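Only one protein chain is missing; all other protein chains are in place.
All chains are identified by letter, namely A and B, in their written order; residue positions are counted from 1 within each chain.
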Amino acid sequence: MTEQHRYLPTTEQDRKEMLETIGVSSIKDLFSDIPESTRATKNKAIELEEALSEQALTTYMKQLAGKNTTTDTHAYFLGAGVYDHYVPSIVNHVLLRSEFMTAYTPYQPEASQGELQALFEFQSMMCELTGMDVANSSLYDGFTSLGEACNLATSVTKKQQVLYSKGMHPQAKEVLKTYAYGMEYQVSEAPLENQVTDLNWLKENINEETAAVIIQYPNFFGNVEDLRAVKDLLADSKALLIVMANPLALALLESPGKLGADIVVGDTQPIGLPMSYGGPHCGYFAVRKQYMRKVPSRIVGQTVDSDGKRGFVMTLQTREQHIRREKATSNMSSNQALTALGTSVFLAAVGKQGLQDMAQQSVNHAHYVKHKLAEKGVTVLSNDSVFHEFVVQLSKPVSEVNDRLLEKGFVGGYDVSKEWGADNATLICVTEKRTIEEMNSFVEALAEEENR
Amino acid sequence: MTDKKDLLFSKDHEWVERLSDNSVRVGISDYAVEQLGDIVFVELPEVDATVEAGSEFATVESVKSTSEIYTPVSGTVSNINESLEDEPEKLNESPYEEGWLVDITVSEELDLSDLMDAKAYQEYTDSL
Partner (left out) sequence: MTVTYDHLLFEISKKGRRAYSLPESSVEKTELASVLPSHLLREEPAELPELSELQVMRHYTGLSNKNFGIETGFYPLGSCTMKYNPKINEDIARYSGFANIHPLQPEKSAQGALQLMHQLENSLKEVTGMDAISLQPAAGAQGEWAGLLIFKAYHEANGEGDQRRKILVPDSAHGTNPASAVVAGYDVVEIKSNEDGRVGVDALKAAVGPDTAGLMLTNPNTLGLFEVDIVEIAEIVHEAGGLLYYDGANANAILGKSTPGEMGFDVVHLNLHKTFSTPHGGGGPGSGPIGVKAYLTDFMPSPRIEKDGDYYKLTDNHPQSIGRVKGYYGNFGVNVRAYSYIRTMGAEGLQQVSEDAVLHANYLRARLSPYYDTPFSSHCKHEFVLSGNRQKKLGVRTADIAKRLLDYGFYSPTVYFPLIVDEALMIEPTETEAKETLDAFADALIEIAKDAETNPELVTGAPHTKAVKRLDEVTAARKPIVIYQKAHDNS
């Protein structure tokens, strides 16, 4: 290499000295064990674009970023699992602290107390929100958490049938099917009745082979499901009730734990994480105490040091792959510690009242837009029992309407024609961030499209 | 209560105490406990579970390892030491008394001829 790269401190002089200590004459000698036929030689060397200076890099990356529509340029009325919510500035400031950001998994607890305590607080707050006894320190995202929950359910019940509601996020269903393909259990979809999971269908289909029933809360279309009624159907069954919940909604909705859930999973993106084109977000995973030793991934526990001082460690580690290897029931290794920290800082900042206010304001805004649209003659398909999302039927294809909305400064709803089973159905979300001007002009713009 | 010298031992370090003509109590030896270190969790089979000689029936965990425990006899689990759930340390403190694992009712005639007496077991562990 001709010029010393700013990330590489080793100089030619260093190299010479090190080679001498090692007792070889050139770097090549250290790679001589790579078989000739597999070596990257001149003909098959890796080819990449020229290295860029810092300035050229930022210029280029800004250009790429500039091609995307963002929340700075448009008002988003799109949700469907990922939400444009307020994130206090301090969240990012804490995440940028390199002691958190550049650490590895806290294998040496004495040098990682900060991370461990922050994750212990994350677990505590997730249990508080979900009404459960034990939470892990995070998983990849809400959908993989759901897959892990089903693996847990089929493993502890030793049953092979999972029933999920049609009101689940379509991508959650897809991930679930991939998990089921891996562990070789069966999944079936329960239909909706009156916009929530059909209890009669469940009643007829829950049987001795059922490992779990999965309900999304609120469901994909925005409706709030009656978890207690589902739990009642499981009274004589060994099947577990798995709930995939939006943690923001849990500020106002009764906790799934109180309504009978055995496992509660979901994604903390709505509480403190940027949308980031779908990731990294943060899956959470909470259970009743009896399943504590079956929970996938890392769990932080409180203990004391040799002086009796409070401290934190990763605990119950024998559940995990690095110890149990082929006897493990999950292969989870890395978690989403940094995004879990983001959610923790968020919850510490908005606190008990702020979370409720934020959820309530989102509800208010969604119901306001829903009523305004109906007033303007737009066909609203959802009934009133929705949280901050609802379905509207347009008179032309959703993508066409969204294209025009995009020109007017809006990102429109998500096309749910296939999921809902009606032509031109779109799922609209309104969060606390939308101003009254944005909401009114969105209603105008959509009504105008309908009347064209 | 239990005197080590009245017990029989397997090569996998389980001990067996004859409770009656068709029932035994099973635990793990002090040698095994020492090898495992501080025991933090014990997973036992459910009462009425069927177990087969030589197969895994329980798991004993330390902070960073898990070990399978094999039953030396076939039969049905008639009783489990539930106190180990909250106090797994009993296994370290009292492997032959308070740290017993399960009682098994044997289905066929009790045959303990493959097992060693305390003296033979001592010689066996000394040789390891």
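By definition in this document, a contact is a pair of C-beta atoms (placed from the backbone, for glycine too) under 8 Å apart; a residue touches a chain by one contact, two chains touch by 3 or more.
Note that the coordinates shown come from a computational prediction; the quantities given were computed from them, not determined experimentally.
Asks: With the full complex in mind, choose from A:Leu192, A:Leu355 or A:Leu446 the residue touching the hidden chain.
Replies: Touching the chain that is not displayed is residue A:Leu355.
Asks: Which chain B residues touch the hidden chain?
Replies: Against the missing chain, chain B presents residues 38, 40-41, 61, 63-64, 88-89.
We adopt the following convention: only the chains that are shown with their structure count from here on.
Asks: Under the definition above, what is the set of chain B residues touching chain A in their complex?
Replies: Against chain A, the touching part of chain B is residues 40-41, 43, 61-66.
Asks: Taking the touch rule as given, give the residues of chain A at its contact with chain B in the complex, in rising order.
Replies: 293, 316-318, 323-324, 327
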